[in-house]
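With one protein chain removed, the remaining protein chains of the complex are shown where they sit.
So that you can tell them apart, the chains are marked A and B in the order they are listed, and the count of residues begins at 1 in each.
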Amino acid sequence: MQVNWFKYAAPANFFPLAGKIYPWFYVFAALLAVAGMYIGFFVAPTDFQQGEAYRIIFIHVPAAWMSMFLYLVMAFYASLGFIFNTRLSSMMARAIAPTGAMFTFLALWTGSMWGRPMWGAYWVWDARLTSELILFFLYIGFMALQAAIDDPRRGDKAGGVLALVGAINVPIIYFSVKWWNTLHQGSSINLTRAPSMASIMLWGMLLMALSFWMYSIAVILSRVQCVIAERERRAAWLQHIEPHTT
Amino acid sequence: MPKGTDLLQLNKLACVKGERLLFSGLSCEIPSGSLVRVTGANGAGKTSLLRMIAGLSEPAAGEIVWKSQNTRLSRSEFLQDILYLGHASAIKDELLPAENLMANCTIQGEAFSAPEVHAVLEELGMGERLDVESLSLSAGQRRRIALARVWLTHRPLWLLDEPFNALDVKSVEQLCLQISYHVGEGGICLYTTHQPVDIVSNRQLTIPLDAFCQPAKAQSDPSVLNGLIL
Partner (left out) sequence: MSPAIQNQSSSFAMAIALLRRDLLLVYRRRSDSVTVLVFFSIVVSLFPLGVGADPTMLRLIGGGVVWVAALLSAMLSLPRLFSSDFADGTLEQLVLSPQPLALTVGIKCLAHWLATGIPLALMAPLLGLQFGLDSDALWVLSLGVLMGTPILSLIGAVGTALTLGLRGGNLLVALLVLPLNIPVLILGAGAVDAAQSGLGAGAHLSLLGALLIMTLIGAPFAAASALRISLD
C-alpha cells in the first residue's frame, strides 16, 4: 500500500491522525512501565553497597536519557521548521519543549533524592547533574522566548534559531562541564556506573526508557493537537472537525 | 544605471499579520516613470506592502519581480536599486545632522562628500542647525534629515512611507518637486500619505489596498490558508 507521507505534513491532515494514534502510545507506555517497574523493584538484586535506595536509577537514568534525546528531537524539528518553513515541524518543537523540560526536572529531582542517602547531600556538582541543570535552563529559555512572542510565525522562527544555536552548544557545554568536573573534583562521582551493574538492571532501565519514550510521544501528539487547534481556530476545516473530536 | 526601462511587478501578493489576512491577490505592473500612491484605511497594510517590497518582511504568498528577476533571488542587486524610508527617521540623537545623513547614506552603499551633504541640508533649511546634536531637533527637522537622501541618491526605485508626516508647508512643496523630478527622469516612486498632496507626474497610479481585502471571505476559505501551509 502506498502511503503519501507528505499528506500528513499539513496540520489539517495531521490533526485527525494524531488524535487517532496517541491513545495507543499511552497504552504502550503503561505496559512498558509496569514491566520496567517490576524488574526494577522485584527482579533486580539489592545493591550490596547502596542498599535499596539505588533503585531510583530506574527513573533517574531513563529520565536523563529522554531529556537529552528530546532536546535533540526538538532542535531537529525547530530547525526543520525554520529552514523549510514547514509549520507542523515548528508546532512539534513547541509541543516537545514542556515534556523535555519535565524529564530534565525529573532527572534533577531523582538525582538529588538519590544523592542524599549516597553522599549525604541533596546536590553535588557532579558533571552529569550540572549538565542536566544547564539543559534545564536551555529548555526554559526556549519556552520563555516562544511565550514572549505574540506572533506565532515569528515565535516559530525565533525558536528555530535558538534551538539550532543551543543544539550546537550542547556538546560544547557538556564537554566543558565534564572537563571542569575532572579538574575540580578529586573523587569522581558517577551516577550510572554503579559498581558491577547487573544486566538485569540494564534491562529494567531500557524498559523504563522505552516507556518514557512512548509516554513522550503520546503527550506530544495530544499537545500538538492543541497547538494546531489554537493556531487554526479560524480555518474552516477545524470547524467541521471539532464536534467529533472534543 | 540606466533609468527608463525598469519594471516593478507585483504578482498575487498576500500579507498576513498575526492571524489577520490584510490583503491578497495583489497584482500590478509599475513601469518606470510611475508615481504610485498606496491608499487604504488605517491598518489596511500600506506600510506592510512597502516593507514587503523592500524585502523587510516576506510575502505570505506571491512574488515581487524587479527588472524581470525575483527580488528574493537577486537580493543584493535589488538593494542597490531601492531607497526605503520608513516611519522612523533613523536619526541618532548624539550625531550632528550631517553625520547622521552621511552615515545613513554610507551604510546603504552610497558615499557622498561633506560639501554635497551640507549643500542639501542647507537647501532643506537646516543651515542654522548644522552644528548642533540632533537631540535638540524637532520631529520635522529629523524628518528632513532623513528625507535629504532623496536629493542625493541616484537609485531608481523609491519607497517612501508617510514622507510628508511632520513636514512644514515649504518642505512638503520641496519634496513634491523632487519626487516629480525623479519620476520625470524615469524613476519610480511608491508612497503613502494621509494628507492631500499635489505631485506633478505624467503617469499616476493608485494601489487601493481596500480593494484587495476581503476579510470575511478570505478567513473562512480554506484554500487561502492552505496556500500558506507548506
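Observations on the structure shown:
Keep this in mind: a contact is a pair of C-beta atoms (placed from the backbone, for glycine too) under 8 Å apart; a residue touches a chain by one contact, two chains touch by 3 or more.
What you are looking at is a predicted structure, and each value in this text was computed from that prediction instead of being measured.
One chain is not displayed; in the complete assembly it touches the shown chains A, B. Per the touch definition above, the residue from A:32, A:138 or A:201 contacting the chain not shown is A:138. Among the residues A:57, A:177 or A:224, only A:177 touches the chain that is left out of the figure.
The chain not shown here is touched by just one of B:84, B:164 or B:191, and that residue is B:84. Taking the complete complex into account, B:54 is the one of B:54, B:137 or B:167 that touches the chain left out.
Of the residues in chain A, those that touch the hidden partner chain are 82, 134, 137-138, 140-141, 144-145, 148-149, 153-154, 157-158, 161-162, 164-166, 168-169, 172-173, 176-177, 179-180, 183.
Mapped onto chain B, the interface with the missing chain covers residues 54-58, 76, 79-80, 82, 84, 86-92, 94-95, 99, 103-104, 106-113, 116, 120, 123, 133, 151-154.
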